[in-house]
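Every protein chain of the complex appears in place save one, which is left out.
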Amino acid sequence: MDRGRLEAFSDGVIAVAITLLALNLAVKGPPHPPLLEQLREHGWAFGAYLLSFFAIGIIWVNHHTLIKSIALVDRTLLFLNLVLLLFVVLIPFATATVADYMSHGNSWDARVAMMLYAGVLLGMSIGFGAIFEWTLHGERTLQPLPPEAHWPARLRFVGGGSVYAAALVVALFNAYAAFILIALVAVYYIAQRTPTSPAEARGPGDTGGTEVL
Amino acid sequence: MDRGRLEAFSDGVIAVAITLLALNLAVKGPPHPPLLEQLREHGWAFGAYLLSFFAIGIIWVNHHTLIKSIALVDRTLLFLNLVLLLFVVLIPFATATVADYMSHGNSWDARVAMMLYAGVLLGMSIGFGAIFEWTLHGERTLQPLPPEAHWPARLRFVGGGSVYAAALVVALFNAYAAFILIALVAVYYIAQRTPTSPAEARGPGDTGGTEVL
Amino acid sequence: MDRGRLEAFSDGVIAVAITLLALNLAVKGPPHPPLLEQLREHGWAFGAYLLSFFAIGIIWVNHHTLIKSIALVDRTLLFLNLVLLLFVVLIPFATATVADYMSHGNSWDARVAMMLYAGVLLGMSIGFGAIFEWTLHGERTLQPLPPEAHWPARLRFVGGGSVYAAALVVALFNAYAAFILIALVAVYYIAQRTPTSPAEARGPGDTGGTEVL
Partner (left out) sequence: MDRGRLEAFSDGVIAVAITLLALNLAVKGPPHPPLLEQLREHGWAFGAYLLSFFAIGIIWVNHHTLIKSIALVDRTLLFLNLVLLLFVVLIPFATATVADYMSHGNSWDARVAMMLYAGVLLGMSIGFGAIFEWTLHGERTLQPLPPEAHWPARLRFVGGGSVYAAALVVALFNAYAAFILIALVAVYYIAQRTPTSPAEARGPGDTGGTEVL
């Protein structure tokens, strides 16, 4: 099956990006302040690591679900996938920036960092939405969604992506509120991952499970 | 088979994490102290590299054995696997921290670093245990373990993970003793990897081979 | 199929290289100039990231198309593929160098950096061309190109690679003009990725779609 290599490449990029997240946790070593103090100062770095790890993890789960429903891989899909990955690759950078600035209060810089972070997640969400939109047309999925289900599916999608857009606006005023908003998306998504029936898990209706992104 | 992508993604993350371990070995270059002296000072860095390399390697072998017995991949499994990977990704960071502080004696900082290291390995062990627990229920493995074998299997598991918990406590008093304790787990595990019969290697009883983690 | 591992290894290298591109975007953190100012100074870093991301992405798409038409994997192909990857791996380094020097005007250093960048892309293009040439001979592809189509295919190829050669020369005089030239190649390539018919997408004629590299 041709989508194998699309999955392998995406898995590779996502795996490297998720592992690079931890590079930012490094402490300074012996001649510097006591380790416990340094770790305490890294509080936001750990928080941002955790949040980004699950944000990338969720995208991986959704990508997995969406791609396995695809019947045809064309160049358009390959490029839409590249756009998605373009934003995934930016997440370690955005995470490190947020971690660096959040530990110094709700300054203008912390809010700029948070807007950057929310913006990258929004870009990732839009990239994923573009692939989802692509699957709605032609004979591109194994079990195409009926046309009357397109708009409800899109609305759920926009509903999810709009949380990141909201976080982008909230970050203009309060970096911490935006962080909590994005964390709630991740928590909600993980909490609702109740075991679905095998039929659901394989049908195209399952892509509705991606709504929170 | 659907578990292919779960394996591919996990392999990717584990491969990147295991390769990043060596980044911490870098020496400072020409204008600094003689190379041999620097390498000697890096003694603990090499020791920690070796220990973490095999700790990750063992987890990979066990993950390989456990996942190939799985018949069904659902979202719960994907998220439990993410929790396991969350701790795997932290290992290079914990290794670098231990290496930085161990070379300055059994100071409070060295013990804090060691507690961090043992804690990350314990988290990894718990994440792996959660996947193992998941395999015990429903029709999730190709050859389910009979119910009466559940508790013995769990006990062996807890027995293994508890070495890391013990190392966490020991580290509070002596970082070097904790290091040796963790090293013994790895040595024991590698030493007992005697060629098992094909039947054992494929049956669910084989997951008992994971007890030391 | 034996080409599976060739693809897997290439995907791995390309995935790591494309993810390392973003390492260069890191800002300096709190005690330094305001974040927005730093991000503005990183303008060229973002531009170079975007350009290199799509340059690598295009090579991945073309590699995917070319390799899946191959019937036989021999050691010559494995080494030609290594030469291609040798240049792919250099792209993050060349990108970081360009980003560092472009933000200081059209200096001699900026032009040297741009020549390095165009040179690496040219090397990648030549490496890819060598694999393409290899596919023209013997019984190496599933649907061999007829001999009379070899020269037209080569000419299209040389036509594409020569844009990078031109950028190398232009960079001697103006780094920005060379950057725009390379960006036009990427834009042209992505724009022309109109949905091809399934027949075209699978036949060897499709490798003609690689002409812009």
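By written order: A, B and C. Residues from 1 in each chain.
Just so it is clear, contacts are C-beta pairs under 8 Å (C-beta built on N, C-alpha and C of every residue); 3 or more make two chains touch, one makes a residue touch a chain.
As the structure is a prediction and not an experimental result, all values here were calculated from the model.
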> Going by the touch rule given at the top, which residues of subunit C touch the chain that is not shown?
Replying inline: 2, 5, 8-9, 12-13, 15-17, 20, 74-76, 78-79, 82, 85-86, 89-90, 92-93, 96-97, 100-101, 104, 108-109, 112-113, 116
> Given the full complex, what residues of subunit B touch the hidden partner chain?
Replying inline: 7-8, 11-12, 14-16, 18-23, 25-27, 29-30, 34-36, 39, 50, 53-54, 57, 60-61, 64, 68, 190, 193, 195-196, 201, 209
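Simple rule for what comes next: only the chains that are shown with their structure count from here on.
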>> Using Cα averages as centroids, what's the distance between subunit A and subunit B in whole Å?
In response: 27
>> I'd like the Å distance between the centres of subunit B and subunit C, where a centre is the mean of that chain's Cα atoms.
In response: 38
>> At least two partner chains per residue is the criterion; list those residues in subunit B.
In response: 12, 15-16
